[in-house]
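Note that one protein chain of the assembly has been removed; the remaining protein chains are unaltered in position.
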Amino acid sequence: MKLGLVGLGKMGLNMRERLRDRGLQAIGYDPNSADSDADSLEALVESLPAPRAVWVMVPAGAPTRQVIGQLSRLLAPGDVVVDGGNSRFTDDTLNSEILAEHGICYLDCGVSGGVWGRENGYALMAGGDAADIDRLMPVFDALRPDGAREDSFVHVGPVGAGHYAKMVHNGIEYGLMQAYAEGYELLAAEESIVDVPAVLRAWSKGTVVRSWLLDLLVQALSDDPQLAAISGYTEDSGEGRWTVEEAIAHAVPAPVISAALFARFASRQDDSPAMKAVSALRNQFGGHAVRSAASSGIA
Amino acid sequence: MKLGLVGLGKMGLNMRERLRDRGLQAIGYDPNSADSDADSLEALVESLPAPRAVWVMVPAGAPTRQVIGQLSRLLAPGDVVVDGGNSRFTDDTLNSEILAEHGICYLDCGVSGGVWGRENGYALMAGGDAADIDRLMPVFDALRPDGAREDSFVHVGPVGAGHYAKMVHNGIEYGLMQAYAEGYELLAAEESIVDVPAVLRAWSKGTVVRSWLLDLLVQALSDDPQLAAISGYTEDSGEGRWTVEEAIAHAVPAPVISAALFARFASRQDDSPAMKAVSALRNQFGGHAVRSAASSGIA
Amino acid sequence: MKLGLVGLGKMGLNMRERLRDRGLQAIGYDPNSADSDADSLEALVESLPAPRAVWVMVPAGAPTRQVIGQLSRLLAPGDVVVDGGNSRFTDDTLNSEILAEHGICYLDCGVSGGVWGRENGYALMAGGDAADIDRLMPVFDALRPDGAREDSFVHVGPVGAGHYAKMVHNGIEYGLMQAYAEGYELLAAEESIVDVPAVLRAWSKGTVVRSWLLDLLVQALSDDPQLAAISGYTEDSGEGRWTVEEAIAHAVPAPVISAALFARFASRQDDSPAMKAVSALRNQFGGHAVRSAASSGIA
Partner (left out) sequence: MKLGLVGLGKMGLNMRERLRDRGLQAIGYDPNSADSDADSLEALVESLPAPRAVWVMVPAGAPTRQVIGQLSRLLAPGDVVVDGGNSRFTDDTLNSEILAEHGICYLDCGVSGGVWGRENGYALMAGGDAADIDRLMPVFDALRPDGAREDSFVHVGPVGAGHYAKMVHNGIEYGLMQAYAEGYELLAAEESIVDVPAVLRAWSKGTVVRSWLLDLLVQALSDDPQLAAISGYTEDSGEGRWTVEEAIAHAVPAPVISAALFARFASRQDDSPAMKAVSALRNQFGGHAVRSAASSGIA
């Protein structure tokens, strides 16, 4: 099988290599990458045998929409496009409709595994028609870890369902990371704990909390035992927000995932307007001293 | 009625003045205040007619315990001591027992009203025996706002119950302030809102959210429309912590009060160890850029 | 001034009466109300002198959109429509555009005050052009409480800003109510508290937590001291959800408002799927007993 791969960032490049390692032909295209196999999207499309299969692995939002639009003009009826990026599931309906006008099939596929995926394999959550899923199965099988297919691949449902499952996966990820992080901070705050990294490492095997994320935290602490080189300023890439929005839409309580999301927002504030208001209120009713803004840098 | 008043800080001094305005004799003692009416605790006690009533208004914890200990040696059987400070309710049992060994009665009394109490009156939540409550009623009536006694005074229950009610009052206060503060921050973040202080002021009358705290926030914003001079660094004085601890002890869900408490903790951190851990994890699995600690000052 | 008023539910009917009490002519129309002054929307429009002013007070969403659509066909250039319902601020842009195609002006106005507004007056948060605001000022002045206009009326910003401010107001309201509710539950759980309603009543005057909502809780407990007749099943009307969504959109931490929202979601669940999963996990790793679903009714 020969697959076109649009986008050769951290994820796309690793996926191309894994596909090749597994004996598939993967032709990559990225206008901003020296690793590009094609000079243009047109050239990529022309290099593929019909019916073509093109996997899009570019940033969610405008970049993905742009590539989908271009592909809708370049591909032919019966071809199939897979969006493997972290798109919001609501984008999939639009993408699917744009392509369907040209008779082009569409799959969405949530991909998890990060930079370790090339070696370990990627977990895949796909949405779309079963026939299209079947056509791509050699690709899915090459990308996913060895072992039972059911342990790392799922056809979640119709178009959009794959990204929906990936969104929830990432929402859970926010909660898991925050849980470990709170525990880490508490261990670090307790003076009787001599060696926090050693405690976390001792949880690696046998405990209820053992996980890949824990292994990664142990690794990070092995490199920098006090995380002294790392700021707490933490970005979010959208999936956590969408998960909370979906929880609201379904009236599902999500106190943990939302708390994890809000902790990231707070981590990016130099000073909190809300806490200024609380501090101002305390001063108003109780005459409690407020810290002047000027001095906050030395707090 | 003649009352001894130990502690002439912001609260004690105002209370002495209000008592005097209302025609009661209040003899204040504070070793660190130029406003002290007595040179020593002994002198204060000697100046009072038996059976004596002494109101303690000093910081919770060690300072209050110390004064209670001294009073246990200076007072006589049948005298009564009131702890009007923000003591944890669990201290009241100890205080009561120490004094009971000398035949001295004990009341605890939560006092709310802040620096405005001298003019508006203080709300009072008392714990102890009904007979002792009755003896102090002229003091309670002078301290509380005018109007129906039931609107600003309550005999909550046995010793400790007054401080318990005050603790819960303050826990609620944390939640209320944080709710206004989150709304304030959202208004301030929304570019279509021209004048945030004007919006809050327009809620002063007629809305469901009108309250004294809202009035104070309007006042604070009137003084400093962007709270530019105030840091978000926010102390907590213990009552919020105790409220969450009691919620845990009673298996009562307290997501709002605890969130308000944790927001204060977070406001005092220059950088969050937990968020360093989250950031480190994101870097480990996704190769997401971390912000180096050195650059966090310009975040 | 003569005002057309579409929608005579709880809010609309009370507003008509208040406007009339204040000397304004208010012509109400509601196809489902015996109190309707007009037989049709057409008749209402014809009864008004040009340039006309029509206040829409119907449920948010489809009902409001439908009325706006009808008015766009019935009104004339220079007329003005006010949406006083609890619409999402994003609806205002659409409404405004539909009417602008016919030269009709549009204002949005958040209204707070509930069933007590007829007597106390309503707080008003308006969005739109200043000239349109000025035209409606006699109506705003009649609806709002007596006293300084700035205490109960604000021109928040362009179209949509009024509903935005009302949305945040309601989000805060969620947080405030939940804070009182958590405190109430903790007081009720503490055996040393003899009379919970008496404690809350004693906070009515003088305390930091005094508010109109507290007064209402005291009233509710006066009617039913243990709230025995009321279920905890609590609806939400949308504004809390939108507030959290906007907090997410602006990266504003909103732990308290979101916790209050999620508590409502949880209150409506007979059994929580999430907690079934937690219970199943505990059983898997620890052999902890799970409660079978059949017995949950007697939990």
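Each chain gets a letter, A, B and C, in the order it is written, and its residues are counted from 1.
Keep this in mind: contacts are C-beta pairs under 8 Å (C-beta built on N, C-alpha and C of every residue); 3 or more make two chains touch, one makes a residue touch a chain.
This structure is a prediction, so every number in the text was calculated from the model and none was measured.
J.: Quick one: which of C:Gln70, C:Ser192 or C:Ser267 touches the chain that's been left out?
T.: C:Ser267
J.: Give the residue, chosen from C:Phe153, C:Tyr180, C:Trp203 or C:Trp242, that touches the chain omitted from the document.
T.: Result: among the candidates, C:Tyr180 touches the missing chain.
J.: Using the touch definition up top, pick the residue from A:Ser204, A:Gln219 or A:Asn283 that touches the left-out chain.
T.: A:Ser204
J.: Take the complete complex as the reference. Which residues in chain C touch the chain that isn't displayed?
T.: Touching the missing chain: residues 10, 114-116, 177-178, 180-182, 184-185, 188-189, 212-213, 216-217, 219-221, 224, 227-235, 255, 259, 263-264, 266-268, 270-288, 290-293, 295-297, 299.
J.: For chain A, which positions touch the chain that isn't shown here?
T.: Counting over the whole complex, chain A touches the hidden chain at residues 112-114, 117, 120-125, 127, 144-145, 147, 150-154, 156-158, 160-161, 164-165, 168-176, 178-180, 182-183, 185-187, 189-190, 192-195, 198-199, 201-214, 243, 246-247, 250-257, 259-260, 262-263.
J.: Of the residues in chain B, which ones touch the absent chain?
T.: 208, 241, 244-245, 248, 251-255, 258-259, 261-263, 265-266, 268, 272, 274, 285-286
Keep this in mind: only the chains that are shown with their structure count from here on.
J.: Using mean Cα positions as chain centres, tell me which chain lies farthest from chain B.
T.: Centroid comparison gives A as the farthest chain from chain B.
J.: Validating interface symmetry: for the copies chain A and chain C, is the fraction of residue numbers used by both over half? Same or different.
T.: same
J.: Centre of all protein Cα atoms: which chain's centre is nearest to it?
T.: Of all chains shown, the one whose C-alpha centre lies nearest the global C-alpha mean is C.
J.: Could you please state the distance in Å, as a whole number, between where the Cα atoms of chain B are centred and where those of chain C are centred?
T.: Spacing between the chain centres: roughly 32 Å.
J.: How many angstrom between the C-alpha centroids of chain C and chain A?
T.: That gives a centre separation of 37 Å.
J.: Tell me, which residues of chain A touch at least two other chains?
T.: In chain A, 255, 259, 263, 266, 268, 272, 274, 285-286 touch at least two other chains.
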